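Of the protein chains in this complex, one is absent; all others appear in place.
Chain IDs A and B follow the sequence of writing; residue 1 opens each chain.
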Amino acid sequence: MTDAFASVPHEPGAPKPDPIVTAKNVHRHFGGLTAVDVEHFEVQRHQITALIGPNGAGKSTFFNLLTGFDKPQTGEWMFNGHSLVGTSPAKIARAGKVRTFQLTKALNRMTVLENMRLGAAQQSGENFFRALVPGTWKKQESEITDKAEVLLKRFKLWEKRDDYAGSLSGGQRKLLEMARALMSDPEMIMLDEPMAGVNPALTESLLDHIVELKDEGKTILFVEHDMHMVRRISDWVVVMAEGKIIAEGPPQTVMSNPAVQDAYLGAHHDTDLSEDAS
Amino acid sequence: MNLLLDSINELFAPATAAFALAAIGLNFHFGLTGLLNMGHAGFMLLGMYGYAISTSRGAPIWLALVIAIVVAALFGLLLGWPTLKLRGDYLAIATISAAELVRYLGRSNTLQSLTGGSTGIRGNDFKFTFEELSPLPDENITFLFWTRHGSLSSSWWLVIVAWVAVALFALLYWQLARSPWGRVLKGIREDEDAVRALGKNVYSYKMQALVLGGVIGALGGVLWALGGSVQPDSMGRPTTFWIWTLLLLGGAATVLGPIVGSMIFWMSLVLIKGLASAFIPSSVLSPVEIEPFSLVLVGITLMCLVIFRPQGILGNKRELAFND
Partner (left out) sequence: MTNRVDRRVLLRALVVLVVAAAAFVVLTAMGSPALAAGTDTAVTHAVAGSGEAAAHATQAGTIIHAEAAAPAEPGDNRVVQQLVNGLVFGLLLALASVGLSLIYGTTGLSNFAHGEQVSLGALLCFFFTTPQPVSLPLLPFEFTIGLPLFPAAIAAIAVAAGTGWLQDKFLWSPLRRRRVSIVQQMIVSIGLSLAMLNFIQWWFGAERQRLTTSIDERIDMGLFSIGISTLWSVAISLVCLGGVAYFLMRTRTGRATRAVSDNPALASASGIRVDKVVRLVWMMATGLAAVGGILLALYDNAAAFDVGARLLLLMFAAVTLGGLGHPFGALVGSLVIGVAVEMSTLWVGTDLKYAVALGILILVLLVRPQGILGRAERVG
């Protein structure tokens, strides 16, 4: 168990010593169907938190709510002490909380390098009038390109820089999306099923990249089905079922929680909860 | 031989330039941003009205142009405001409806004194400010094989101004498309949500593209009007569809696509009509039937292009014009 969580009780909605994200009474329903009903939720700064749960538990909806891509009926949530209620996804991203998507959104008909450049924040040439005068953004553009080069090399995509993103494999797209999100130096990265559709060869390097991000001082929250990954890298696990948070705790102990096993066995017989991390 | 000369004449005719310019505007919408603007003729018509009405009421040429631009920009803002948040096909239905709304209003009797109702505005009422600026002599001039008036109506003067305008806006497209601004638009074309997640205000960018493209379309309309007259029914849905056809023909998201597309489009129309009247006996295809016959071919061309070669003539095979 990591020190940061030493004083945190293993119960749903437990308060954390240094929360970067706090959500209260978030409620979202579609018609009569409740998708998310979270009383209290906090994410500890500089740690890797996993959000897990059986299919249809409302993880993705909750994720969309936290990033502004969906709006709840009620509730409030904060990032770094600022309320994000009613804030657009773009503003949330600019505030330093960047997300990726379950179905990767690599921009297919743009090159890998252009994808990366688009991730940069505060390129003044993105203003229409400045775009007309290349002198005002050329210098910045080369700085951005340098930064992209570093990231692409780190994520082993540098050789692909001039290829269209649409030609990459599923795993490479995941890497590209993560690298692109890093272009704006976010404080917090939210990964929506980063392992979905990634071939086993790339899995390990993807995991290493995520741990590296934590070492650089970033906060990570991810949604995942893959228990292997959850055990291997997460510091804290939050379990959702039927829209509610039913358990929290470190990865080693949360799986033995009877409520978690009930939730999974009720909906998801084939998930192996007992196997140890390899 | 005459047919060949006629079709080459069509290559650089003012109408070809007008459509090329309008297509450059549509290229900002569709090629760069992926917006399905099916009401481009509405922007053109508003530009024509803005220019013609203000000129006929005594405005100098620069003011008339500013008014044409402002009217189109306002139309874009008003139209984009509610619809740019909706799914693409809603935008298509909304734009096509708004363009038709403009046309119905323009041709209605209610606004007759302003817009001239369904007969429109005669060329003589608004062309003079432009024609007075002509440095060319006031007579017919023959250049190689082609004769046009120096400064009146569909003149050499208009040819020069129109193509200079087309060149300038093609340059503008080239400059903007490779700028960071254009990169954001391309990102939006690929996936709005991804761009949103990277912290860009997608709505604002779509609006900028819609307004810019609409204004360019309006200027295309002004060029068209300067070569003829303002006639609301000439700016109906078929016009929008023609512009789409020629844009896709030349290649969306390319700099020269709209220009090449417009040239090929108009030249082929003249060629088809000429060849049809020369070689198909009139008992099979009477002279009045040639026009619809050639437009049937336009429709079929559009279908085949979209199905078999969506990147057009100049487009990059991998940078297809459509999302998967």
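FYI, a contact is a pair of C-beta atoms (placed from the backbone, for glycine too) under 8 Å apart; a residue touches a chain by one contact, two chains touch by 3 or more.
Fair warning: this is a prediction, and the values are worked out from it, not measured in the lab.
Contact residues of subunit B toward the unshown chain are 36, 38, 78, 81-83, 85-90, 92-94, 96-98, 100-101, 104-105, 107-115, 117-118, 237-238, 241, 244-245, 248, 281, 283-285, 288-289, 291-293, 295-307, 310, 322-324.
Rule of thumb we're sticking to: only the chains that are shown with their structure count from here on.
Residues 67, 69, 88-91, 93-94, 98-101, 105-110, 114, 117-119, 121, 123, 125-128, 130-132, 134, 137, 141, 164, 166-167, 177, 180-181, 183-184 of subunit A are the ones touching subunit B in the complex.
Residues 172, 175-176, 179-184, 186-187, 189-191, 193-202, 208, 212, 318-320, 323-324 of subunit B are the ones touching subunit A in the complex.
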